[in-house]
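Removed from the display is one protein chain of the complex; every other protein chain stays in position.
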Amino acid sequence: MNLFLEFWLWISDPAQWSGGAGIPTRLGQHVLYSAQALALATLIGVPVGLVTGHTGRGGFLTASIANFARALPTIGVLMLVVIAVGIGVAPVMVALVALAVPPILVNTYEGVRGVDPQLKDAAQGMGMRGHEVLLKLELPVALPLILLGMRTAAIQVVSTATIAAYVGIGGLGRFIVDGQARREFDMVVGGSLLVVALAVLVTLMFYLLRRFLVAPGLRQAAAK
Amino acid sequence: GGGSDPFEEGDGDTPEAGTVVVGSADFPESTLLGNIYAQALEAKDIEVETKFGIGSREVYYDQIASGNLSVFPEYNGAIQFYLDPGATSGDTDATNAAVTEELPDGLEILDSSEAENKDSLSVSRATADEYELTSIADLEPVAGELVLGGPPEFETRTQGVPGLQDRYGLEFKEFRSLDIGIVWQALKDDEIQVANLFTTDPVIVANDFVVLEDTENLFGSQNVTPLIHSASVDETAREALNAVSAQLTTETLLELNQRVSIDQEDPDEVAAEWLESAGLL
Amino acid sequence: MITFTGITKRYPDGTIAVDDLDIEIPAGRTTVFVGPSGCGKTTSLRMINRMVEPTTGLITVEGQDIRDRDPAVLRRSIGYVIQQAGLFPHRTIVDNIATVPFLLGWGKPRARARARELMELVGLQPEQAKRYPHQLSGGQQQRVGVARALAADPPVLLMDEPFSAVDPVVRTSLQDELIRLQAELHKTIVFVTHDIDEAVKLGDSIAVFRPGGKLAQLDTPERLLANPVDSFVEGFIGYDRGVRRLSFFPARLLTPRTDTVVGDDVQAGRARELALRSGEPWLLVVDGERGPRGWVSTETLGAADPGTVVGSLDLVDYGHVFTVETDSLRAALDAAVLSPAGRAVGVDADGRVVGVVAQSELGSAIWSVGAEEAPTAEPVRSDG
Amino acid sequence: MITFTGITKRYPDGTIAVDDLDIEIPAGRTTVFVGPSGCGKTTSLRMINRMVEPTTGLITVEGQDIRDRDPAVLRRSIGYVIQQAGLFPHRTIVDNIATVPFLLGWGKPRARARARELMELVGLQPEQAKRYPHQLSGGQQQRVGVARALAADPPVLLMDEPFSAVDPVVRTSLQDELIRLQAELHKTIVFVTHDIDEAVKLGDSIAVFRPGGKLAQLDTPERLLANPVDSFVEGFIGYDRGVRRLSFFPARLLTPRTDTVVGDDVQAGRARELALRSGEPWLLVVDGERGPRGWVSTETLGAADPGTVVGSLDLVDYGHVFTVETDSLRAALDAAVLSPAGRAVGVDADGRVVGVVAQSELGSAIWSVGAEEAPTAEPVRSDG
C-alpha cells in the first residue's frame, strides 16, 4: 500500500511542523486532553476501586457503573454535553472520562479483590490496620492490574480523543476530520498514524511504569 | 432509511429499476429538501427510497455518479466549484451552463429554484458595530485580529479562505475548523469572530448575526437544484422535481428551516405541509 | 499463659465452631491442637489474636482480658504463622521478616538487622535476604514465615498447620528446626495440625478436639497415647500407639549385657565356653575398636575347630544398631526385631559396642513401661 | 506383563530422567514405583502409554512393542489416574466416567450404563451421576478418576500419585478401596507414590528409584523392609522398618496361653493357685461370655480374702486387644506394649478371649521372624 508513502510525504512536509495547525501544536493538544482525561479517570476509578475492593462491598454497583459507562456511545455523550454547555474542553472531558473510568475502576476493584485472602489474613494477623492492609499490601499487589487498566484506558482515550475535532477542539483528530472533509487522504493517514504512534508510546510508557513501580517480586512471579 | 443490505455490492450496481433513491447531506436544510423531493415523487406514485444524512459532498457525489443515489438536493454553485475548483462564479444561468458542461455523462441537473442558500461571512452584531462592518471588504483592515471559523473544507476551497485572500485580500488571524452544526455557536461564544454560515440558516436571525455583503460575488449563485443520475429518473419524476423548484423561494426555505431547526418540527412533516400548501401533493 | 474460659463461637450462619471451651495454655511451652477437619482448631487459634471474636466467654493472655486490648496492638505481640506462609510477594525476604518491626516503627536499619539475625536463626542463607518469596522453595518459605512471626520477639506464637503444604522430608526438617528453636526461645506456642504424629513430636501437651468444637482430651503426648479418654480419641490417635509410646522412654533404661560380646581374635573354643556360661545362643563378635562385626551362634562355634579365631568364622549380619545414650526404647525394639539373632546391639556415640540387649531384658523393659509414666514429655529422638 | 529393556529418557534440555532401566512388571499384580522427587517415576510411568517417548530402549506390553501401536488406540486400552484426577469440568460425573467408552464408539446408553456400574463399584452414590466434578469432594473426585480409568475395562492401570492430594483419612479409605477393587479385578497396576507406607500397603512389588533415574531395588515389600540393598534404600524406607515389617506376619503364628485366664466367678484362693502353677505374675479375668474384664496380679490375689470371687477384686485395665485370626504380629506387639501387665490379650472375631500371649512367647515369635521370609507378600490388615 502507498499508505506509508503518503504518510511520509505528508509528515516530511515542513509546513506541517509549524503554526497553530502544525503537528507539534496538535500533538501537544492531543496529549494534553488525553492526559487530563486519564488523570481525571484515575482520580475517580482508583480510589473507588480500592475502597470497594477492600471492603468487598459495592462490587455489583461498581460492575454496573462500569458496564453502563462502557455502553454509552461516546459521540452521543459528547454531543449532548456540547448542546448543554457549549463547545469547549468540558464535553470532551466528560466523554473521555466516561470511556476511561470502566477499565480503571474494574481492574482496580478486581486487583484488590484478587489479593490472596491468605495474604490479607497474614497481614491482619501481624497487626496491620485496615488502611495499612490497603496501602501496604493490597495496593502494591494490585498495582500490575491497576496499571493494566490505566493503560487500556489511556489507549482508548488517545484513539478516541480524535472525535474532539468534531466539536471544534484541536488535537490529532483535526487532521482526520479536516483531511476527510477536504479529500486530503494523506492528512487522514498521517493523523491516524500519529495516533497509532502515540498509542505505541503510551504502551511503552506503561511498560516503563510497570518496571519502576511494580515490585520485582511480583513481576518475576508473574513471568513464571 | 439507509438500511441497505450489508452484503450488497457498492459500486456500479444500480438499485432495482423503478425505485428512485433520494439522498441528502447531513445538515438540516438538506434533509428537509430531501424530504420535499421524496414526498413530491411519492405523490406521483413513484417508488422512493431515502438515504439521508450523508456526510460530505465527496461521498455522495460518487454515490450519485455510480447510481446508488438517484436524486440529491444540491446547490448549482457548489457543484460548479466541486467539479472545477478554479471556476469563476457567475449568475444562475451561467453557473448552470458551466455545471452542465462539466458534469460527466449520466449525471445532470434539473431546473434550479429561485431559492438560494449561499455561503456567507457573518459576524455578531457587536463585532459589526465595533468595526463598522457591512461588507466583506470592510474586513480588510481588521482581519488580522479576527479568527475565522467554518467547516474544514472552507479553509482550502476556492470559494473559501483562498478566494477571500484573492478577491478581498483578507488574511485572518487564524482559521478554526468546526463542524457545521456548531459554527454559529462558536460565533455566539466569541470563540470565532467571523463565521462561514449559510444564508438560509435560521440561527442568523435567531442570534441577530450580521451577514456581510459579498460585493465581489465570491460565493456566486447557490440555487437549490436537484442533481440526478439520469438513467434512474424518468420523465414523470423530472416533472415533479421541476415543479418543486418552480415554487421554492429563499423566503420559503428560511421559514421552513426555522421550523425544523429552531422550532424542531420534524422535517418530513414540515415538507409535507409545505407541499400541500403549494399544491404539489 | 493463655486461658479460655467458657469460650463458644457461633458463626453468623449458625455453625457452632467452638463449644464451651475451657483450656489453659501454659507459658513457654508448646500446646498442640489436633482434631479432624472442621472441629474448630483454626477458630480457637484465631480467637487468641482476635482475628475471630468469641460469641461468649473470656480469653486472657498473661492474665489480661484480650478484649481490653487494641486488636492491632495485640496482634503485633503475637506471632502468627500459616500454611502457605502468606509471604508478601512484593517484598524481599528481609523486608517480609521485618514487617512487624516496621509496623512498630523500629526504623529500617534496626528492623533489617533484626531480620537478618532471624534468617540465620531459622537456617536461611544471608544471600537470600534480597530475594523475593517466589524464588524460594516451599520449605524455605515456611522458614521465612516462622522468622517473620518471631521478628518482634513476641512471647506468643500461633501456628496454623504451618508445615502441612510441604513434602514429608522437608516437613521433618522443619519440625526438627522448630524443636531446636523452641529449646532456645521458650515461646508460648499454640500449634494446630491434624497430624497426630506431628502433634506427638512437637507438643508439650496436646488438645484433641472432637467434631462440634468440643475438647476431647488435653494431656501430655505420652499420657494421651497411654490413656485415651474414649474411643473417639483412641480412634483418632490411630493404631500403633503402643509402639509409638515407646519413643518417650530412653534406651538408657536398658542394661545391655557385655558377657556375650567377644573380640574377633578370641578362639572358638573359648567363645563357646563363654556362650555356655551366659546361657545365650548367640555371641556378638566385635573388632579391635569394639565395632560390631556380626553374630556367631553356639552351633557354629560347636562345629568349628576350637583353635580358629571367631573373626574368621561365618558371621551373621548384625542388622542395625541403637545408640544407648540417645535412642529410645522404640529404636531398640526396632533394632532387635530386625536382628537375625533377635538381639539388639547397643552402641555409644562413636559406634563402639556398649553391649547386647537380650530378649528377656528388652522384653521386661518394654512391659515395665506399660504401667509407668514416661520420664520425659518429649519423645527421645531416634536416628535409627 | 510390561517390560522395560534398556530404557533411557533424556529430555531436550539434557536432563536424564530415566537411566538404562530394566524392569518386568508382572500382569495382574500391583507394582509400585517409589523414590524421592525428580527421580523419574512419572517419566517411567508415562512411557508405558507413550505420553513420553523413550530416548533409547524397548517397552513391551503383553509382549508387543508399544511403538508398533497407534498411541491413541494404545492409550484407550490403558487406564490412567493422576493426582488432580484430571476430571473434565464440563462433563457430568457419569459422562466423565464414560469418556473412553464414548471414544470407542460404544453408544450413549451402553456407555452410561457401564459408567453407573462403575460408580457403584468405586463406592459413589447413583444420585451423584448428574453432578459436575466441582460439586464433589476431593476424595470423591479421585473415585471418579479411578472409575473413569476402569471404564473400558483396560487390562493395565497407570496411577501417578493418585491419592496424594487428599487428606490422610480419605487417603486411607481410598487405599483400602483400591485393595478391595484389585482383589476383584486383578489389573496390572503401576502405581507411583513417594510415600513408602503407601507403597508397602498397596504393592505386590516395589521398585525403589534413586535420584538420576536409576532403579535401586525391585522387591516384595517384605523383602524390601528386611533387606534394603544399600544405605540409600534403607534411608528412604525410614526407621521403624523392623516393627513395620511385623505387619507381614500374622498373629496366628502365636500360641496364646489359656492357663492364665480365669472366669470372674472363680475364688481368689483358687486363682492364686493357678497363677503359681503357671509361673506368671498376672492372670486375665474374663466374664461369662469370655469377654475380657481386666488383669489381676499375684500380689493382689495374695492380699485378698481367698473366698472372694476375682470379679469383685480391683482389676487392672486390660488395655487393648488383638484379633488372633486377622491381626498381624505388629498389632499383637502393640497390644502387649500398651498392656499394664505387659501381656497381650488375643480375642476371636466376636471379641471372646482366645488366650494371653506372654512375654516370652511374643518375644520368641518376633525374634524368630527376624530371620524368616514373610509368609505373605501382603501386609496383614490391622484394625488395632
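The chains carry the letters A, B, C and D, assigned in the order they are written, with residues numbered from 1 in each.
Following the convention adopted for this analysis, a contact is a pair of C-beta atoms (placed from the backbone, for glycine too) under 8 Å apart; a residue touches a chain by one contact, two chains touch by 3 or more.
Assume contacts and distances are computed from a predicted model.
J.: Absent chain per UniProt: "Alpha-ketoacid dehydrogenase subunit beta", "Molybdopterin synthase sulfur carrier subunit", "3-oxoacid CoA-transferase subunit A" or "Glycine/betaine ABC transporter permease"?
T.: So the chain that does not appear here would be "Glycine/betaine ABC transporter permease", according to UniProt.
J.: Using the definition of touch stated at the top, determine which of B:Gly55, B:Pro85 or B:Gly144 touches the missing chain.
T.: The missing chain is touched by B:Gly55.
J.: Of the residues D:Arg10, D:Arg91, D:Arg257 or D:Arg290, which one touches the chain left out of the display?
T.: Once the missing chain is taken into account, the touching residue is D:Arg91.
J.: Which is it among D:Trp106, D:Tyr132 or D:Phe232 that touches the chain not included here?
T.: Among D:Trp106, D:Tyr132 or D:Phe232, only D:Tyr132 touches the chain that is not shown.
J.: If the hidden chain were put back, which residues of chain D would touch it?
T.: Where chain D meets the chain not shown: residues 49, 51, 71-76, 78, 80, 82-92, 99-100, 103, 132-135, 148, 158.
J.: Residue-wise, where is chain B in contact with the chain that is not depicted?
T.: 1-6, 8-11, 26-28, 31, 52-55, 59-60, 62-63, 66, 68, 180-181, 206, 260-262, 264, 266, 269
J.: Which residues does chain A use to touch the chain missing from this display?
T.: That gives, for chain A, the contact residues 59, 63, 66-68, 70-77, 79-80, 82-84, 102-103, 106-107, 109-111, 113-114, 144-145, 148-149, 151-153, 155-156, 158-160, 162-163, 166, 173, 176-177, 179-180, 185, 188-189, 191-192, 195-196, 199-200, 203, 207, 221-223.
What we mean here is this: only the chains that are shown with their structure count from here on.
J.: Hey, which pair has more contacts between C-betas, A-C or A-B?
T.: Answer to which pair has more contacts is A-C.
J.: Averaged over CA atoms, how far is the centre of chain A from the centre of chain D? Could you give it in whole Å?
T.: It comes to 62 Å between the two C-alpha centres.
J.: Multi-chain contacts in chain C: which residues touch at least two other chains?
T.: Not one residue of chain C touches more than one other chain, so the list is empty.
J.: By residue number and range, which residues of chain A touch two or more other chains?
T.: Within chain A, no residue contacts more than one other chain.
J.: Going by the contact rule at the top, pick out the chain A residues touching chain B in the complex.
T.: 20-21, 82, 86-87, 165-168, 174, 177-178, 180-184
J.: Which of the residues in chain C end up touching chain D in this complex?
T.: Touch list, chain C to chain D: 36-37, 167-169, 194-195, 226, 234, 239-243, 245-246, 319-320, 330-331, 333-343, 359-360, 362-364, 366-371, 382-384.
J.: Going by the contact rule set out above, which residues of chain A touch chain C in the complex?
T.: Going through chain A, the ones touching chain C are 116, 118-119, 121-129, 132, 137, 140-141, 214-218, 220-221, 224.
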